[in-house]
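Missing here is one protein chain; the remaining ones are kept as they sit in the complex.
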Amino acid sequence: MKRITFALVAVIVLIAPVLIHAQLFSLTREQMVEWTSQNPFDRFPDGRPKVPDALIERARGLSSEEVFAILPGKGFRNQYEDGFHVLHPDKKLVGRAFTVQFMPLRPDLESVINDKAKAAGQGRMYNQVPMDMLQPGDVLVVDLFGQKEGGTIVGDNLFYYLMKGAHAAGLVVDGAVRDLDGISGMEMPAYFRSVHPSYLTNVIITGINVPIHIGNATVMPGDLVLGDSEGVYFIPPALVQQVVDNADVVHIHDEWTRKKFDEGKYKSRDIYGSPSDPALKKEYEEYLKKRLEEIRKTNPK
Amino acid sequence: MKRITFALVAVIVLIAPVLIHAQLFSLTREQMVEWTSQNPFDRFPDGRPKVPDALIERARGLSSEEVFAILPGKGFRNQYEDGFHVLHPDKKLVGRAFTVQFMPLRPDLESVINDKAKAAGQGRMYNQVPMDMLQPGDVLVVDLFGQKEGGTIVGDNLFYYLMKGAHAAGLVVDGAVRDLDGISGMEMPAYFRSVHPSYLTNVIITGINVPIHIGNATVMPGDLVLGDSEGVYFIPPALVQQVVDNADVVHIHDEWTRKKFDEGKYKSRDIYGSPSDPALKKEYEEYLKKRLEEIRKTNPK
Amino acid sequence: MKRITFALVAVIVLIAPVLIHAQLFSLTREQMVEWTSQNPFDRFPDGRPKVPDALIERARGLSSEEVFAILPGKGFRNQYEDGFHVLHPDKKLVGRAFTVQFMPLRPDLESVINDKAKAAGQGRMYNQVPMDMLQPGDVLVVDLFGQKEGGTIVGDNLFYYLMKGAHAAGLVVDGAVRDLDGISGMEMPAYFRSVHPSYLTNVIITGINVPIHIGNATVMPGDLVLGDSEGVYFIPPALVQQVVDNADVVHIHDEWTRKKFDEGKYKSRDIYGSPSDPALKKEYEEYLKKRLEEIRKTNPK
Amino acid sequence: MKRITFALVAVIVLIAPVLIHAQLFSLTREQMVEWTSQNPFDRFPDGRPKVPDALIERARGLSSEEVFAILPGKGFRNQYEDGFHVLHPDKKLVGRAFTVQFMPLRPDLESVINDKAKAAGQGRMYNQVPMDMLQPGDVLVVDLFGQKEGGTIVGDNLFYYLMKGAHAAGLVVDGAVRDLDGISGMEMPAYFRSVHPSYLTNVIITGINVPIHIGNATVMPGDLVLGDSEGVYFIPPALVQQVVDNADVVHIHDEWTRKKFDEGKYKSRDIYGSPSDPALKKEYEEYLKKRLEEIRKTNPK
Amino acid sequence: MKRITFALVAVIVLIAPVLIHAQLFSLTREQMVEWTSQNPFDRFPDGRPKVPDALIERARGLSSEEVFAILPGKGFRNQYEDGFHVLHPDKKLVGRAFTVQFMPLRPDLESVINDKAKAAGQGRMYNQVPMDMLQPGDVLVVDLFGQKEGGTIVGDNLFYYLMKGAHAAGLVVDGAVRDLDGISGMEMPAYFRSVHPSYLTNVIITGINVPIHIGNATVMPGDLVLGDSEGVYFIPPALVQQVVDNADVVHIHDEWTRKKFDEGKYKSRDIYGSPSDPALKKEYEEYLKKRLEEIRKTNPK
Partner (left out) sequence: MKRITFALVAVIVLIAPVLIHAQLFSLTREQMVEWTSQNPFDRFPDGRPKVPDALIERARGLSSEEVFAILPGKGFRNQYEDGFHVLHPDKKLVGRAFTVQFMPLRPDLESVINDKAKAAGQGRMYNQVPMDMLQPGDVLVVDLFGQKEGGTIVGDNLFYYLMKGAHAAGLVVDGAVRDLDGISGMEMPAYFRSVHPSYLTNVIITGINVPIHIGNATVMPGDLVLGDSEGVYFIPPALVQQVVDNADVVHIHDEWTRKKFDEGKYKSRDIYGSPSDPALKKEYEEYLKKRLEEIRKTNPK
């Protein structure tokens, strides 16, 4: 038993100071680096992977299908979720995941969390605490376990703050928002399950920048979040480069395919998925090579 | 307007006495006054509360959230309902509730109701009877118990009548409509559960201007109906003034909050819900006072 | 009007003096008689149809299918509802409908109702008021608009009272009950949508012994309620005799059909729906006649 | 048009003999003629009814309600289905049904089907085979038993092919599509249950141009498909003429009704359904006659 | 075109005579043999695979999990369906699939089908036609596309016939039954979606002993149907032997695992899935070998 007690003390020395400043289940920089060790990019000071801005720009051209073309084949079958109310179906959501986990309120747990937050000079723990921690380009990804009434992470004022004050890239919440009329007029992309006039209530934050799940997708802090009119993909940083590179090929394939269909003399199977006729195949391959070179000039890695 | 008022009186002379004996569960003027005794405003000849036109105009600026800010705190927790197909999400619905209750048809009950209607010179009882009783500015609020097939309260002709003939402010139905293509081109706001090509059938009217419930909201004749892109609020007349007055404060608070966020130097908690810094707090209070005065000049009670 | 007033006074002496002034939408005896004018049987003092005990006894042998065999053909297509948690699937529910209508609570309406109830010496209006008005053999049929949390019409104590104190025949509620472990041990049949540990709350009674609907079935006070393991039928008194008489024929047809199938030499189409072979047809008709005579001796009208 | 006709003949020479041996449950021309024997129009070479182009043009003015006005009365109560994601709610879908039936994949069945397809020189059986059989003006109607993940009949490339290569009139699928962003920019009407980024997988084709059901509607090859913002009607060829003729009357009735409501002096019952006043009735009948004549000049049968 | 016509004629000669006696989409013996070519067992006269009685007996010991242990690994991932009302959760359903496909009624199709049926001396086509074709030990598997009202394949009389007259092994219907009280007292296993008092109506039979799907499971005539308290598996004949053989091993593994847990000295991971300790592993392997020999003596292939 002695040895155990000793080990516990050691752990406290290493972790506890961090926890005092952080939340119930926030990771230290070291833990964050460990849990996201496959990240090939730089990191934020708190250890969160920072997908480069250039890749984020290229990712604006992605669709869910182009992510699907890579992820399941790499074993990542739980990174997509749909069933959202999409605020602006014609705007892509692209940014880095900042995760928050809520659970139904219980007063004993709330009291511990608020005591810790107060001790760390944070006042009480509530939805604005993580909002004030966001970095420009972040997407606030919130597990509110599907709550509607009382599960409204923002209204139009905090939505405005996310967009203008925090320079956030967007919002994904497995829960609700309020002030739909108000936020509909704002440009930031947002994905939510429902809308309700109530305030956020009867819930507590149990984790900031920890792994969470949004429906059947597991989200890690620093994931590249991609939302289109269908749903949202959470792309592990290690796969972002491959996804955007492959999408270039897909785009060229689409171009060529439609050009051929426009000629009006082919059945679908002559051209698509890949041309059956060797001459056509060669034509396609040359087109692909030429266009890739053009694109790569514009889009240097 | 004179002629309309005159016409209304004439109609009352002809119809109202009859209705007392004719409808299954219609209220007499005395009953209506009793059941809506907290109404602070004038009434229609049949006793229904008449929220003043000036307040109705001011209510066009309301959102569901601004009603929520007052009603639950006064014990009114069952006045909001959503889950509607909103015909024009960008148009507010504002008007006075005229309620109709349907139940699934049973021939024995239908025969009694029609006998009474005939005896009162009304022909048979069906959906056009209450429509022809509407006053300008009314919202037809119909409990069709969620029926889809056969639960279509109007098609495009009667929708057109409501809008152009009856000068109704809108329609809320816990049931369906037909002719979606047709009514989509008309401006009147409407909230319905579903759309179906069938006629209204297999149902009977069991009450006109009685208390009804639309989902989990209880509606009284004369309630102020407010619909936005989220859902519909049924506001008791006695609370309308307080709701619109408080909304003025909310609007100013929104203005100031966003102005500060635009300055780009604040965290959300510095400014919202209320400013933590005493100087900011004072700034806000002065802003609020000044703007309220401006608004009150434009919007005299 | 004089006679009506007089009749009311008489009723008051027996039961309702209070109720006439107290309930929102309770019917007078005259109204009840009018709305149920096709009732061929005696009535309770309040005018509610009283299907005779002998017919109720015969109705215990009915199944939903035997009611279906008659009602839709008479135009009654909205008298059946299912989707209930059936407390005792092996016990038939048979009795006379006593209806109660609830709506979501709104304080202004509640205050009017309670003022009226108090003025009539009833204290406040709540679920025990109609329970204390039940007659032996009644089925309490309650429209709680599907409410689960807060929509619990009874727990085990009031369930016990219904069974032992009020001699009720059963309970049908478009809402919930509480104390499932407790009521499961009691013999009275009950049909409910759900179970929740909460108390009945956030609702008000808006009608006692008025027409209500339970899902897609319209129920009138005095209907014969028949529940089996599938669902519940609400049979208008005027059709009860025909339903039970026809069921005798169905039972005999079932007997004969199975007897023939037991012989093992027939295809289904030889025997069922009706025998194709003239000899078999004659055999069946003689069997039917003989058995009907036997049954009618045991079951005199 | 000449060239198209020529192309069709060529296709028949190449494909049709093969299909007889290739498809699991495709009908021969004789069978097709037999199963659609009430068709009053010409047929495609494979026997499929060919509603004339002129009627298809007139059908563009139809709404679901105008089809409903005729079909149930003729006993066709299962020809309408809704619950779709409607790609372009403001565009009518009108065309001839080409049906495809899928079932969940089972390898033993797939192996038989592919063996047959290979033996007939078709390669394997998959979604592009029926697409390459479409005739201009066809609507591809696909029973994918509501499948979402893996039930994506087309992405944007094949959608483009349907529109530009096959000159299809549209798509109805009891299943999914992919590439929503991509297809949203294309003009062809489409009705689908859901959207998913996955490929079409884990399913097999079990019938081409056989009777199928899309939800509760039974579809025959050659049916006139009509989609509006509500849902989709599958109209048997034998009823098309009557539907469009009756719609002319409905349109005129609508015109007249609204014109009268615009006059502002009528209650709804004075005018609609039909005028109660004999003078008004006569006015309407004359209007109808005159307008019908005008329309019939423009729209010769 | 000549060649096409010729081909069509040839097909007619081969298929048509059969169709006259069969149904819309019933298979000839040759087609049945072709579509079930992997069947290793004898066949019924109509070509349907006949899993031997001895294997059926052994299959009574199977659970869904023991089928799952084999089928997905062989690529059969769509053979299981649940979500049924299980009539007798404590009785296994085991038998050979006899499939019937229904679609929503359309009068033109019904008229063709009935003409054909009459021409073949069958009278009209309805639910009793396939019932009279059943072989002892068959399970009637019916695609009624989830229909409840009007989708009642049997009531208690036909259920009795299936059990006593047709010696059927059971019933699986993606639809409803009626007379629940009646059939609950009969021993035959049955799986259905819902119960309703209505008659079977508004549907037509479009296939007998053709491939159908029950939810997400594709069923072929002759499949071994296995139902337990969870759901129903449709096992291709070619895999039945392997499934029952493997289940013997599973049963022995269960015996041994629990025997070890009863000893009370092991953690779960010491024993299950397979023992980590070499001595335990050897003990298990010897136990398995011994017990398999004992079982194989009792259960010779």
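For reference, chains read A, B, C, D and E in written order, and residue numbers begin at 1 within each chain.
Criterion: contacts are C-beta pairs under 8 Å (C-beta built on N, C-alpha and C of every residue); 3 or more make two chains touch, one makes a residue touch a chain.
No experiment lies behind these values; they were computed from the predicted model shown.
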item	value
For the chain not depicted, the shown chains it touches	A, C, E
Candidates E:Trp35, E:Tyr80, E:Tyr191 or E:Phe234 - the one touching the absent chain	E:Tyr80
Touch with the omitted chain, as defined above, among A:Asp42, A:Asp108, A:Glu187 or A:Glu293	A:Asp108
Residue in contact with the excluded chain [from C:Val33, C:Leu55, C:Leu105 or C:Leu180]	C:Leu180
From E:Phe68, E:Tyr126 or E:Tyr287, residue that would touch the chain that is not displayed	E:Phe68
Contact with the hidden chain (one of C:Val33, C:Leu55, C:Val112 or C:Val195)	C:Val195
On chain A, residues whose C-beta touches the chain left out of the figure	1, 3-4, 7-8, 11-12, 24-25, 34-38, 74-79, 103-109, 111-112, 145, 147, 202, 204, 206, 210-213, 216-218, 220, 236, 238
In chain E, positions touching the absent partner	63-65, 67-68, 80, 82, 228-231, 233, 254, 257-258, 261-262, 264, 266-269, 271-272
For chain C, the residues touching the chain missing from this view	123, 128-129, 131-132, 155-158, 160-161, 164-166, 178-182, 184, 195-199
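Throughout what follows, only the chains that are shown with their structure count from here on.
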item	value
Third chains touching both chain C and chain B	none
Equivalent of A-B within the choices B-C, A-D or D-E, defined by over half of its residue contact pairs recurring	A-D
Chain whose Cα centroid lies nearest the overall Cα centroid	D
Of all other chains, the one whose Cα centre sits farthest from chain D	C
Centroid-based (C-alpha) most distant chain relative to chain A	C
Cα-centroid distance, chain C relative to chain E, in whole angstrom	41
Interchain centroid distance [CA atoms averaged], chain C/chain D, Å	47
Contacts with 2+ other chains: residues of chain E	none
